[in-house]
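A protein chain is absent from this complex, but the other protein chains hold their places.
Letters A and B mark the chains as written, and numbering starts fresh at 1 in each.
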Amino acid sequence: MSHHAGDGSAVVADASRVALVGSPNAGKTTLFNALTGLRAKTGNYPGVTVARYEGVASTPAGRIVLEDLPGTYSLDPMSPDEKIVCDCLDASADRVQTPDAVLVVLDATSLRRSLGLLAEVLRRGLPTAVVLTFRDELTRRGGRVDVQALSRAVGVPVLPVVAGSRDELGGLRAALADRSQWPAPVVLPPTDPPGREGWVRSVLDAARHQPPAGDTRTERIDAVLLHPVWGTLIFFATMFGFFQVIFTVATPLQDLVQRLFDALGLLASAHLGSGWLSSLVTDALIGGVGSVVVFLPQIALLFVLIALLEGSGYLSRAAFLMDRVMARAGLEGRAFVALLSALACAIPAIMATRSLPSAKDRLATMMAAPLMTCSARLTVYVLLVGMLVDGSARVGPFGAKGVVMFGLYLGGAIAAMATAWVFKKVTGRQGPTMPFYMEMPSYRLPRVRTMVLAVWEACKGFLAKVGRIILVVTLVLWLLLNLPARSPAHLAAAGVDSQDRAAASSYVLDHSYAAAVGRAVEPVFAPLGFDWRIDIGIVASLSAREVFVATLGQVAAADNPDSPRATLERMRTDVGGHDRPLFDAPTIAALLTFFLFALQCMSTIAVMRRETGTWRWPGIAFGYMFVLAWGMAFVVHAVVEGIVG
Amino acid sequence: MIALHAERVEGDPCTVRWVVPPGVVPFVGEVLRAPGECGSMLEQGLLSQVVLEATCVLTTAVDAGAWTELGERVGRTLGDDLADTAWVPARGPVQPVSLAIVAQEVLAGPVGDYIRSHGGVVEVVDTAGDVLTVALRGVCAHCPASGATLNDRLEAEVRRRYPGLASVRAARPVSRSGVARRTLSLAVRGRG
Partner (left out) sequence: MTTVTRPRVRRSAVPATPQVLGQVLPGGSCRVESYADGVDQRTAQRLRDLGFAPGELITVVRRAPMGDPVLYRVLDTVVALRAEHTRQIRVSTAG
């Protein structure tokens, strides 16, 4: 559930490959993280839409590549993910590279179910070992299994892992090192269902297996969290608290980042004087990048909370509680998880739709996900809502800003659900239907390591995006806004005093290339109250929504670099024939609405193209979202204008 | 359908141990003639020996490499074949499954290995009345954990293979006064 970049090429050429296989929730990814740490790499399997996670793990006998295959219940594939596991273990399928060895991760609390998967994997004939997880939970719930006897019965090594301690991982690394010594079963498990069921029973009997009792701790928590009244209340309180935390806890951190960049800007201008270089460095580089980096605390916090909900097991409960609601939109509870992660970014959300077994559900969720309020929209919202609503205004006990924000998030969610419903209707009833099922994991304390990794990946991806796209776009924008350069003679000829810096910059801006572009698209957005300066921001924000903020910052800085926000609020326009503040309430409301609906994100379009394998769906998504955005913004502009007067 | 699985026999790649539930083997000992795949493989000389134990069937192939192919064939039908009456023992009268045999098998297997690995020796003294009496020697004689070992490992494994087991007792020599008997708890300790 993080923003990944990179391609699917091999991590270490010629290194041995070991694949991790297991059912969902077996602890596969935790093990992968523990063994590979921060050296994981994400890509895609060729030709399909399934994420590929690879990482380098060191063993006493050198480095190996670990591959975390998608979770699966059997090698009888139903979804694209399961098909990948199946193909990967099939030496004759050359679409996916076959690993040199396999680690089958089995949850000790669900051996009666998961041994069937082991039986299927053993039949593939690859060197195999079993990693047994959650043995501590098995003991807590009154169950037991004799690891040595289990190993004897299944015929391959069984390596128990409880806490992922250094010792255990050391043992695992040692076992990975001498994988050539792993014994193979003398006779492969049977293929026919009754034979396989008998094999599972016989193996568990030999391992003196005692199945765990129901998890009373989880049942007690569920009695509250899934209660018809309390459970529903807690769910909404959790979601509301989620946003309050993101906005309140992040603010001091953001102020810190802002002050850091302000100091950098002052330092730069003190050394560079007041020439064009100073403007480029302070306004474009430091100002543009800083205006986006300031959102890093919020993104980190968002991912901490999502990792917390996921790691504790509450996210599955949320999906369970929301299933009926999602069913109204023709979706299922798990789509809720994908849509929730769209709050961070539509890209991981679109990738998360892979967990949906139904292709139709995946498409509908993909079309809906970009409407959820992502963290990039957040930057735009924070700026605009700050201008629209007075910071001290309150609605009951809550800050008015927070309430408007919540409304925007709610609006995005409703629009997403409606979109999913429409697309589910349009794609119709053709194609196979997938059964709905969802496993409820026991409540567990989230692992700090997993959470740190999720946040690290998110921040790394965000900074990479800032480093590449936003840096380039702000540079290009600065050039467009400041070129062609005007000589003092030219300014004098135009009747502008070149000694008056603000007037000179204003003239340069008004006659820049950017202005030409903005004026060219002005007729399209004029009915919404946007003038060419906002239009420039909208065009530029196609690269990434955050750029809108950086662009307005630069436009404002041209007039008054010391206080861009105050300048924005003072800006005036004469769109529609009469002079008015550019950022009056109807325009801000229309802008917010436009950003709520529009697909202003090239990365999302690119991911959608990759996931669906065709330009058709991203094209449709961009088209309908633009029409929706323009139409809704027009309506909102008219309504707010009517209210304000 | 009898639930079963195959295990390798350490140090003997030609032999496969088919672990079966207690009470399904017709007798204990070497097999002369058998029904189904096992029988035809014995006749064809693919298998050199088939031995029935209380909870397993030991099949020995002439060639260790043959098991990849033979194993599947045996495994597919062995469960049904055990219900057949056409099993003929190799020599002497039919020896039914007895507690003495089961106990010897268990002590020769992994449980015995575990005890030996700790420097202990356990021998069967008596099996009258389905009460297994064993003598603890070596380290076991003075080990405070020997009771737990007997209870958890030996008794559980013997009971699994011989459900009629009444109890396990330790007979151990005590200075001057011959043999003192210590009765071990019959009840499996209650768990959560």
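The rule is short, and it goes like this: a contact is a pair of C-beta atoms (placed from the backbone, for glycine too) under 8 Å apart; a residue touches a chain by one contact, two chains touch by 3 or more.
Predicted, not measured: the structure shown is a model, and the values here were computed from it.
Q: Quick one: which shown chains sit in contact with the chain that's not drawn?
A: A
Q: Of the residues listed, A:R95, A:R259 or A:R324, which one is in contact with the missing chain?
A: Counting the whole complex, the residue in contact with the absent chain is A:R324.
Q: Of A:G171, A:G231, A:G411 or A:P581, which residue touches the hidden chain?
A: If we include the chain that is not displayed, A:G231 is the one touching it.
Q: Among A:S58, A:Q97, A:S110 or A:S269, exactly one should touch the missing chain; which is it?
A: Missing-chain contact among the listed residues: A:S110.
Q: Out of A:P252, A:G275, A:P435 or A:G495, which is the one that touches the chain we can't see?
A: Spelled out, the listed residue whose C-beta touches the missing chain is A:P435.
Q: From the list A:G214, A:G407 or A:G623, pick the residue that touches the absent chain.
A: Counting the whole complex, the residue in contact with the absent chain is A:G214.
Q: Against the chain that's been left off, what residues of subunit A make contact? List them.
A: For subunit A, the residues touching the absent chain are 73-74, 76, 78, 109-113, 116, 143, 193, 197, 211-212, 214, 218-219, 222-223, 226-229, 231-232, 320-321, 323-325, 327, 333, 432-440.
Just so it is clear, only the chains that are shown with their structure count from here on.
Q: Quick one: report the Å distance separating subunit A from subunit B, using the average Cα coordinate of each chain.
A: 56
Q: Sort out for me which residues of subunit B touch subunit A in the complex.
A: 1-8, 13, 16, 19-21, 67-68, 71-72, 74-76, 79, 110, 156-157, 160, 191-192
Q: Which residues of subunit A touch subunit B in their complex?
A: Interface residues on subunit A, with respect to subunit B: 141-142, 144, 148-149, 152-155, 183, 185-190, 192, 194-195, 197-199, 201-203, 205-206, 208, 210, 213.
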